[in-house]
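Working notes for the structure below.
With one protein chain withheld, the remaining protein chains of the complex are depicted in position.
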Amino acid sequence: MIGRYALSPLKEIWEEKRKYERWLQVELAVIEAFEREGTAPKGTAEKIKAKAHIDVLRIHEIEAEVDHDVIAFIKAVTENLGDEARFFHKGLTSSDVVDTALSLALVETGKFILEALDEFSDALKNKAKEHRKTIIMGRTHGVHAEPTSFGLKMLSFLAEAERNRDRLYSCLDRLAVGKLSGAVGNYANISPEIEKIALERLGLKPTKLSTQVIPRDIHAEFLSVLALIGSGIERLAVEIRHLQKTEVLEVQEPFKEKQRGSSAMPHKKNPILSERLSGMARLLRSYAQVEYENIPLWHERDISHSSTERIVFPDATMLAYYMLKKASYLVKNLTVNQERMLENFSHSKNLVFSQRVMLALVEKGMSREKAYKLIQKLSDRTWYEGIDFKKVVLKDPTISEYLKTQEISELFNPSYYLRNVEKIYRRFGL
Amino acid sequence: MIGRYALSPLKEIWEEKRKYERWLQVELAVIEAFEREGTAPKGTAEKIKAKAHIDVLRIHEIEAEVDHDVIAFIKAVTENLGDEARFFHKGLTSSDVVDTALSLALVETGKFILEALDEFSDALKNKAKEHRKTIIMGRTHGVHAEPTSFGLKMLSFLAEAERNRDRLYSCLDRLAVGKLSGAVGNYANISPEIEKIALERLGLKPTKLSTQVIPRDIHAEFLSVLALIGSGIERLAVEIRHLQKTEVLEVQEPFKEKQRGSSAMPHKKNPILSERLSGMARLLRSYAQVEYENIPLWHERDISHSSTERIVFPDATMLAYYMLKKASYLVKNLTVNQERMLENFSHSKNLVFSQRVMLALVEKGMSREKAYKLIQKLSDRTWYEGIDFKKVVLKDPTISEYLKTQEISELFNPSYYLRNVEKIYRRFGL
Amino acid sequence: MIGRYALSPLKEIWEEKRKYERWLQVELAVIEAFEREGTAPKGTAEKIKAKAHIDVLRIHEIEAEVDHDVIAFIKAVTENLGDEARFFHKGLTSSDVVDTALSLALVETGKFILEALDEFSDALKNKAKEHRKTIIMGRTHGVHAEPTSFGLKMLSFLAEAERNRDRLYSCLDRLAVGKLSGAVGNYANISPEIEKIALERLGLKPTKLSTQVIPRDIHAEFLSVLALIGSGIERLAVEIRHLQKTEVLEVQEPFKEKQRGSSAMPHKKNPILSERLSGMARLLRSYAQVEYENIPLWHERDISHSSTERIVFPDATMLAYYMLKKASYLVKNLTVNQERMLENFSHSKNLVFSQRVMLALVEKGMSREKAYKLIQKLSDRTWYEGIDFKKVVLKDPTISEYLKTQEISELFNPSYYLRNVEKIYRRFGL
Partner (left out) sequence: MIGRYALSPLKEIWEEKRKYERWLQVELAVIEAFEREGTAPKGTAEKIKAKAHIDVLRIHEIEAEVDHDVIAFIKAVTENLGDEARFFHKGLTSSDVVDTALSLALVETGKFILEALDEFSDALKNKAKEHRKTIIMGRTHGVHAEPTSFGLKMLSFLAEAERNRDRLYSCLDRLAVGKLSGAVGNYANISPEIEKIALERLGLKPTKLSTQVIPRDIHAEFLSVLALIGSGIERLAVEIRHLQKTEVLEVQEPFKEKQRGSSAMPHKKNPILSERLSGMARLLRSYAQVEYENIPLWHERDISHSSTERIVFPDATMLAYYMLKKASYLVKNLTVNQERMLENFSHSKNLVFSQRVMLALVEKGMSREKAYKLIQKLSDRTWYEGIDFKKVVLKDPTISEYLKTQEISELFNPSYYLRNVEKIYRRFGL
């Protein structure tokens, strides 16, 4: 990941040294399990822990020779050890260490992403509370449809974020597994009991069945959830970009005092953060695709996934985290222009009340088909001649047969459209 | 979906007439809710149901004119109705009907896919039971690693299938939602209460917050689970294709008596079913990608997803179902050649026991680093000179200092590698 | 492909019977080559042609038994032949026939797509000619930037279409290859000379090196070009959807007289065609992905690509064709509202002239940095206080030191921005 989008604490999780520390953590957990089992003298792990230290450069040096990162790690760590070295990596295969440590890293990132998702939800919730009754035009196909509340928009993103939370939560549960089952997953040189004890110390469960590796559907699910999270944020970002269009301008991204929008046009205030988030969703989708392709490894494993995961896991988790943090910031600091929301109603000249008038006619006994045709005809007058729809309706003789002037006027009240909003808010405990 | 891969009962779910029937079902459920609420006379739904019938050609005729499928449907259905027509589609927007009916269809396909997944799991379970102790070479990087059991391979696919079951199950729960919340999702012309009653009759829950449509993250999750299922089957298919390679030939796909493998080469018996399944996984992955992109719809919805979903939903569900049914058939009818599995051990000239010898030396006090180097050197003799590794080990003077001939011989027993297999089986209740 | 999007003549190309006809065409071309070479009696092909007919049901019947479509085809065709049957499929492998015939189909679809692309280009060219000087606000980040011409927008899509034409053209050249090189591509039972003659009759060249099949990078390139075409149309579709938003309404999709926009809202006129095209681009992108994955077939070929291509090739080509035809229709029939384009300038209160004012100041000797800051400050007054930017500029004392009132007024003339438009048009010979 490039520095620009790498935020703490995610960034540190993916530092090389931290990776080796996790590897050491796994090796030590196994030795502790040996101690518990009685096959290593008490205190072995403690001794190793005291002497072992991670020297990244030394590891690189050895790797350049043996062309195998785990072997380089073992050699570098054990060259400072005495007799206890015998117990180090005993009965293990590289993937026992690498994949178990990877789970530690992914679960850790997952927890931070979960926190960031909660922060995002809170921001949405607060914005929703503020704008419970803020009338805004609802739009379908990009075209004015019927009035709604700005708060409902926020609740819509909140509901999606909550679903993503549920997905991430179940997924992290499946992800919190390790494997210490040896070269082909049959515990030939290490026992399921040792695995259980060691993994417990690491906060992980055993994979129900591992091959040489933890099966990749588990990781692919994780990335597919990140792709869902990313696409959900993109939906919000696209909404903001639309609402900030010059002709609409109902919301505005925060714009810092000294910020400059364009090198050529001093007047520009652009929704650049939302645009950035839109783009990033594409990356998250593409990373999921890579990990899907990593599932059908050959036999007990091939190592084709490894190169991709060195890139995809850090990048996907850091981007998801970045997006959530920025989306929270965006929601919290969004300028909401309520006046403009009402002004924009004028663009559609009361046409958006067409359904209500039609339904009122049906209510009064006109057939639905006849009412639809009549209203479509009247709305065409507004559309093509630019006459306000309310005026058109008020003057129409057929309508007068069914509805009184007073009744008609009431049909054009936008507040009517919010009458059920409270009930929706209650679903969110708001 | 092309006929070739369209199996019943999935095929019928996606027939056009069935779609309209589901739309009618939704419309009727709403009218029944009106009856319960008292805003439509008792018996209205019943009367409509009696008169309404789906005339696909008539719908097409009208659609050609109005360019809107739901309006065409309503017109076609209601033109045979009398006064009850007034209640038909009342207060609804097209998406209320279309999206709720879509959930009915998807949930129905989902249940059949779940069943097929269970059948697949059963097939794997049975095969695993049969081959608990069937020794086969475990392979990593495509290269002989250490012996394992063929049953464990089956359990590995079973474990993955179980995870996919869990994912599908949670996903179907999220998918079993409808929406009758009107044009922009705020229940302007229909109440949350009506929605609740109507959806209950359809076996669905209300979407916690809908816009004009059910949010697409819900559908994207479904397709991402199908992509996981597909990629899991691909893993199995790739395994079989590998094991059926001429040089390996440890398993064989069922080959029917009159089947022909090649138009040019009369001797060919190819794993064509596994190859077909491998390919199909690519389609399932790509459909998930499409639905991810359908998430960020504009505002309260745009309709860009519609054209894609007309293709992607039928195709993805039918393919997933097809793949599961065929994979079950494949597993059930797979020829397993146990003799050949043992014969193939000879290809690696006992090299696969290298770790055991190394560990035995470490056990006897040799340092891990020294043992590794020694064994690597000895195994190179096997590798480059073709001498059986057991012979090389037996003749090595250093090894003789640590291990007796009898001890060495025992290290070369493949059964050793299965000693923990029972414990793994127990995790599956087998 | 579903009927809804299957247009003639693409639809017919993909009919099953046509596929078998192409297979027969390939088989006959080979026999004609045998005749030319002298290894089959003159007239053999003619005789076979007279007797052979494609009986789809009979082929299905046999395929149900032999589980191999080409063998079924050969058997069905030859069972009506006499002695000439000996020459039928002689020395060929199935893929010789299938892949060569596939090239025939793809090249045929490719030519129609090329034609449709030309029609699309023409539509854009005509629209560009009409609107050479039609002033419209240029927008970046969705925000007013600087004035431009609507014709230039059309030229932008034209330039992209032309690039796609070039790509498709080179790609079709690579695609116009067949292969008659036998089971593993080494011409064991058929000679390169026979291949050359036979392919020439079919309008194809030999693949420089085939395995059992034509290498799939060739097909993947084709689908990647279709994905580019699709994404280009999506760019146009998104532009139209934006310009048809209620607040903007500078263009409008054709809306048929009896068309209905919404089942609930009689007033709606939605850019549904553009939305449909946006969605379809997602499908084209995903099909390219599938074919990329089809490239790394095993050894001289595996058949995993086959199932995917039965779906992907018809669907991708039909969709690309559909999209181009509809995009042409859209461009030809687009309503362009020039008045509204000018009216919409008012939304940004002359802020879009900020760069010109800044550059004029720099021209007169102010430093760029100072000018930028000054203009940003002034434009903030417009932004936050709503005062027209021209007024703000006219009143600013610093600016008055550099520019006369008359000079300032001229800076606010939108026509200025079109002064180089003619030069751009000339690049297109317009």
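In this document, chain identifiers A, B and C correspond to the written order of the chains, with residue numbering beginning at 1 in each.
Quick note on the criterion: a residue touches a chain if its C-beta (ideal position, glycine included) is under 8 Å from a C-beta of that chain, and two chains touch if they have at least 3 such contacts.
Keep in mind that what you see is a predicted model, and the values were worked out from it rather than measured.
Touch with the chain omitted from the figure is made, among B:I272, B:L324, B:M366 or B:V421, by B:I272.
From the options A:E21, A:E275 or A:E363, the residue with contact to the chain not on display is A:E275. Checked against the full complex, the candidates C:A72, C:M280 or C:L297 give a single residue touching the omitted chain, namely C:L297. Residue in contact with the omitted chain (choice from C:H131, C:R276, C:K325 or C:R356): C:R356.
Only one residue from B:V70, B:V352 or B:I399 touches the chain missing from this view: B:V352. Among B:K17, B:K42, B:K111 or B:K245, only B:K245 touches the chain left out of the display.
Counting the whole complex, the residues of chain A in touch with the unshown chain are 1-2, 4-5, 65-68, 70-71, 74, 89, 92-94, 182-183, 189, 241, 256, 258-265, 270, 272, 275-276, 278-280, 282-283, 285-287, 289-290, 293-294, 298, 302-308, 310-312, 315.
Seen from chain B, the chain kept out of the figure touches residues 137, 139-146, 241-242, 244-249, 260, 262, 264-272, 275, 289, 293, 344, 347-348, 351-352, 354-355, 358, 372, 375-376, 379, 382-383, 389.
Residues touching the missing chain, restricted to chain C, are 75, 78, 85-86, 88-91, 138-142, 145-149, 152, 155-156, 158-160, 162-164, 166-167, 170, 174, 182-189, 191-192, 207-209, 211-212, 215, 217-218, 220-221, 224, 227-228, 231-232, 234-235, 237-239, 242, 278, 281, 285, 288-289, 292-293, 295-303, 355-356, 359, 362, 367-369, 416-421, 423-424, 427-428 (touch as defined at the top).
Definition applied: only the chains that are shown with their structure count from here on.
Chain centres were defined as the mean of their Cα atoms; on that basis the chain farthest from chain B turns out to be C. Chain A and chain B, compared by their mean Cα positions, are separated by 24 Å.
Looking at chain C, residues 241, 260, 262, 264-265, 270, 272, 275, 289, 293 sit in touch with two or more other chains.
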